[in-house]
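The following block contains the structure, expressed as structure tokens.
With one protein chain removed, the remaining protein chains of the complex are shown where they sit.
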Amino acid sequence: MVDLRVDDQTVRENSIGRAAKRVTSFIASLVLTFLGLTAITFLISRLTKIDPVLAIVGDKASQAVYDKTYAVLGLDKPLIIQYGAYLKKLLSGDFGVSVLTSQPVLSDLIHVFPATFELATVATIIGVLIGVPAGVLAAARNGRWQDHVVRVLCLFGYSIPVFWLGLVGLFVFYGKLGWVSGTGRLDIGYDDIVTTRTGILLIDAAIDGEWEIFRNAFSHLILPAGILAYFSLAYVARMTRSFMIDQLGQEYVIAARIKGRSFWGAVWVHAFPNVMVPLITVIGLSYASLLEGAVLTETVFAWPGLGQYITRALFNSDMNAVLGGTILVGTVFIGINLFCDFLYKVFDPRLRGP
Amino acid sequence: MSDSLLEVQNLNVSFPGRGGITHAVRNASFELGRERLGIVGESGSGKSTMGRALLGLLPQTAIINAQKMNFSGVDLLNCTEAGWQSLRGRRMSMVMQDPKYSLNPVMTVGHQIGETCKLQLGSNAADAKRRSLAMLEAVKIRNPDRVFDLYPHQLSGGMGQRVMIAMMLVAEPDLLIADEPTSALDVTVQNEVLRILDDLVRDRGMGLIFISHNLTVVSSFCDRILVMYGGKIMEECKASELHNAKHPYTRALIAAAPSLDQLRAELATVKRDPEWLK
Partner (left out) sequence: MSDVSISLKQWLLSDAPASPRQAFLGNVFRATRTVVKNPSALAGLVIVLLLIVIAIVAPFLDRGISPIAQDLSNRLHVPDAAHWFGTDELGRDIYSRTLYGARVTLTIVALVSVVVAPIGLAVGTMAGYLGGWVDALLMRITDIFLAFPRLVLALAFAAALGPGIENAVIAISLTAWPAYARIARAETVTIARSDFISAVIMQGASTTRILIKHVVPLCLSSVIVRLTLDMAGIILTAAGLGFLGLGAQPPTPEWGAMVSAGREVILDQWWVATIPGIAIFIVSLGFNLLGDGLRDVFDPKSV
């Protein structure tokens, strides 16, 4: 009597081979996409109407000086070589110098990134904590009023402009109700009290024991984070609902009820663990898109993060800064996207087993 | 016959849908003691629906009514959810058709069998493990310790179905409903699983409802047979008296089963009489 289809040894060998293939595929995608991104930013930098030579030598320089600078900048070499040089500089951390701050762009980026990180992370946490149970509820009560409410909320989340909601939020919760603080990360006068360790105000303030500043930072953070959280929630709830509806229709859920599980027991103990893995990739993708949404939200709330840095650079034609920021956001965005794709393939139940 | 486990009188199950109402079960009546009842029918005859109705597991949209539907004196028609939960698993259970779908893919075998113990018998982890291993042995699985830690996708069809049986019988219910328990299995494995089921049901003195489309299997396995068609029970008879069946549908089913001793040029088919649906 043969008990198993394939013996364990074969199963293990197949798995390792497949895993190695997936990892190499992931790394290859990462590298290629990064090259694609930098190729585009390179081309964009060449498209700019500002003549890079004139920017350095001024428009009163002689033709000889112009030609010499042209050669020094390597502008006479074929595009591919120029791209190679550009890539080399990027990989060594040279993103150019910002026209606005006169600082290396990379150090600017490191300075502003934590604020965006704080905003996106808090927003995602709130979005997931509300969105996942909402999606489960909607799936369990499919077709009834709870489902409709959740679906409408999600629908609005796909239709409302984030910058508009931010403004309306400011008007209602700050202007009219006074429940939260206004724009910026802290009230004026609270700057420079807390020592910058992580760049994340909530953490730094807590470490220093400055609870008044902590509260103030929180009341500044909660509105923009809440607004972004709504968009995260809409996406996460919708995907959770979709996954759960699939699972709740499966026979093993009925089998659980036969064993004596209550309805909600079957939902949370049996169906939910089956969606956790795809859900993690959904959360990752949501986080990546929040980084983008932060660009507009930071403008509305004067939040000194990456988004505001890029838009300010934009208005001042600070191409190095714009492109440096684009590369950073792009790389993080791509990294998260591809990693989630990879995770999903790793845990796809269709690829499991012999 | 021993004490009555199930009494069903004029059970009707219908599903409202886009194109009107579907009557899945119509005026079904039968009784069951500690014996084996086979329910035979083709797809759409209502046999599975009736099985699920007896466990209160039909979708919320289903409309169920009957003159009587009792399990050991407990009224199933007006059963609350709490009432159902005290019955399901502990006193009534069901083995489903395909272990590929009816076992939870992300839980180990041991965990799934142990869950029944914890829910119905109040076992702690150690007790649950002990009972699960004993049950795995009872369904003739060769390395219970190893299989205990396996996931469903690592099991073959026959093993999976035996795990399912173990999971549903470990709490020693009085009634087992087997809904097409061997239909998804290879023919060679079917007999083994049936034999295991046979032993377990006999040893524990359980009542069994065996739902299948296969008249031959049902007639050899069960004491009595119900033949269903279009939601109605066409015939009820003892398995030993099957050859004396009166209803033309039953006779047609018997005639349609191919036999090795009869040489035939064409297989017989069932000619359906619309009168049967009235």
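The letters A and B name the chains in turn, as written, and every chain counts its residues from 1.
Everything that follows uses one rule, which is that a residue touches a chain if its C-beta (ideal position, glycine included) is under 8 Å from a C-beta of that chain, and two chains touch if they have at least 3 such contacts.
These numbers were taken from a predicted model, which means no experiment stands behind them.
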For the chain not depicted, the shown chains it touches: A
Given A:S15, A:T33 or A:S219, the one touching the chain that is not displayed: A:T33
Of A:L54, A:V72, A:I110 or A:L155, the one touching the omitted chain in the full complex: A:L155
Residue of A:F117, A:F272 or A:F333 in touch with the missing chain, whole complex considered: A:F333
Chain A residues that touch the omitted chain in the full complex: 29, 32-33, 36-37, 40-41, 44-45, 47-49, 155-156, 158-164, 167-168, 170-171, 174-175, 241-242, 245-246, 288, 291-292, 295-296, 299-300, 310-311, 313-315, 317, 319, 322-323, 325-326, 329-330, 333-334, 337-338
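Basically, only the chains that are shown with their structure count from here on.
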Residue numbers on chain B that touch chain A, as the complex places them: 52, 55, 57, 81, 85-86, 88-90, 93-94, 96-98, 101-107, 115-116, 119-120, 141-143, 147, 153-156, 159, 164, 167-168, 192
Complex contact set, residues of chain A against chain B: 1-5, 11, 250-252, 254-263, 270, 273-274, 349, 352-354
